[in-house]
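Report on one structure; see the data block that follows.
A single protein chain has been removed from this complex, and every other one stays in its place.
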Amino acid sequence: MTKTRLEAFSDAVIAIIITIMILELRPPHSTEWSELKKLWPAFLSYIVSFTMLGIYWGNHHHLVHTIKEVRGGIIWANLHLLFWLSLIPFATAWMGENHFEKITVAAYALLANLCGIAYYILLLIIKKCNPGNNALLEVLNKQSKKGMISCIVYTVAIGAAVIDARIGGALIILVAIMWLIPDRNNERAVKEH
Amino acid sequence: MTKTRLEAFSDAVIAIIITIMILELRPPHSTEWSELKKLWPAFLSYIVSFTMLGIYWGNHHHLVHTIKEVRGGIIWANLHLLFWLSLIPFATAWMGENHFEKITVAAYALLANLCGIAYYILLLIIKKCNPGNNALLEVLNKQSKKGMISCIVYTVAIGAAVIDARIGGALIILVAIMWLIPDRNNERAVKEH
Amino acid sequence: MTKTRLEAFSDAVIAIIITIMILELRPPHSTEWSELKKLWPAFLSYIVSFTMLGIYWGNHHHLVHTIKEVRGGIIWANLHLLFWLSLIPFATAWMGENHFEKITVAAYALLANLCGIAYYILLLIIKKCNPGNNALLEVLNKQSKKGMISCIVYTVAIGAAVIDARIGGALIILVAIMWLIPDRNNERAVKEH
Partner (left out) sequence: MTKTRLEAFSDAVIAIIITIMILELRPPHSTEWSELKKLWPAFLSYIVSFTMLGIYWGNHHHLVHTIKEVRGGIIWANLHLLFWLSLIPFATAWMGENHFEKITVAAYALLANLCGIAYYILLLIIKKCNPGNNALLEVLNKQSKKGMISCIVYTVAIGAAVIDARIGGALIILVAIMWLIPDRNNERAVKEH
């Protein structure tokens, strides 16, 4: 029961975050295609954030699906993750409105990093609360390896963005692609469980 | 379990998209009926988009209801559909604020087309993942026939809107009506299943 | 299953409508209590709409709870109701920002009437689809009697508001109070069911 409500609440929050971002994408007042084209940075930021939140939703789904018991620690680690995720529309709008200005891309990479760390903390607490659950452990190990790589790349991206926004942006997209590549072992482990 | 969460997340996103569109319908500052009447294009756009999202919700419901197994491919095809649907408030506001200017109606038809294609891709992936499910196949065949017609009409609507916005708009509404007509065979197939 | 999703979707839409109304209540730029006091019409409108939506949610809950089968007709009658409910934030903001100007109260009463009629249509369709369900019929008869009174009072309120906004407003609040009074027979019928 408790698990269902944790999932339902997280789903609702992620669904709202992913959807209200569109409110930041203001339609141009003119009706020229050229005006619409000027929105490309905001649109590209939207795509990146939508994808990132989609990845978090999918992974969160895999993670919580295998939990057997929900303790207070998991609830708070989950809220901590949702807190950083909830700032994504803010960082997306700042980056999109300012055409990928160096500082805004660095801020976006920093937020992505904080989200990644919050996810990693959630992983650790779940691991601690579910010691004998082997199928879960296999998933956790996969996700924590990827999670650590993400945090390292995001940290590099913060510095890189200050020098050249394009390198920072490319690194952020690279992490998204790494997570998008289906992880057969991962799915198999969940299925067997 | 997984299926329930896929449904819950999709429902939440569609519910939010359908509802935040009203935030784009700003109440006039004056209190004259004439001021309210000037909002008719925004209001009409709202009705069209609300209906379209209602149709997607209903069809999505029928579709996912018959799935037996949710794989990674289905999750991503579903997020891809939700991505295009999430742009509807943007296209609706642009069209409504600019009183159905040709270019905005063409953009709306283009987005409707992209949503239709995304739905079609989701259909194909679900078909591939559920080979022996006959009741599902019957529903899928019906929906994919209608889906193909929709995409053709929407493509025509893009071109037509550039010439005359009213023809483009009429074609978009035509597709909605086609989906609104209840499909007895469809309902029967689901019920038997 | 279908019923659960109908409930979940309706709950989500009503929850979003009830909550995004707060976005229309802009905090004053100054920090004087007098500035905050000037917001009382917007705040009062918010209370009325919140209560009204709460009543709809409660009644909708009672109604759908007793349904045995969800058909296409019910889905569309439900979406039709949600459509009119979704306009409440718009009417609330218009009324609140214009300090209960006659025309805006009349518009609010008109919308309340349309919501009431949409609810009544939903009642009729559910009645038709569930012929042998006695417990449901008892609830339906109670709700349809109250529903008819509401529509008559709202119709009077439209006219009354044009003459004096306060009479119109009082009638709208009167209807809310009528629904708030607990209906023991109603609860008993649901419980027995």
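As written, the chain order gives the labels A, B and C, with residue 1 at the start of each chain.
As a working rule, contacts are C-beta pairs under 8 Å (C-beta built on N, C-alpha and C of every residue); 3 or more make two chains touch, one makes a residue touch a chain.
All of these numbers come straight from a predicted model, not from anything done at the bench.
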Among the chains presented, those that the missing one touches: A, C
Contact residue for the chain not shown (choose from C:Ala12, C:Val139 or C:Ala160): C:Ala12
Option from A:Pro27, A:Pro89 or A:Gly147 whose C-beta touches the chain left out: A:Pro89
Touch residues of subunit C, complete complex, unshown partner: 7-8, 11-12, 14-16, 18-20, 22-23, 25, 27-29, 31-33, 36, 47, 50, 54, 57-58, 61, 65, 180, 182, 187
Touch residues of subunit A, complete complex, unshown partner: 1-2, 5, 8-9, 12-13, 16-17, 20, 23, 71-72, 75-76, 79, 82-83, 86-87, 89-91, 93-94, 97-98, 101-104, 107
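The definition used in the following text is that only the chains that are shown with their structure count from here on.
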Chain occupying the middle, per Cα centroid: B
Equivalent-chain rotation between subunit C and subunit B, CA atoms, steps of 5 degrees: 90
Computed distance of Cα centres, subunit C from subunit A, in Å: 37
Approximate Å spacing (C-alpha centroids) for the pair subunit A, subunit B: 26
Numbers and ranges of subunit A residues touching at least 2 other chains: 12
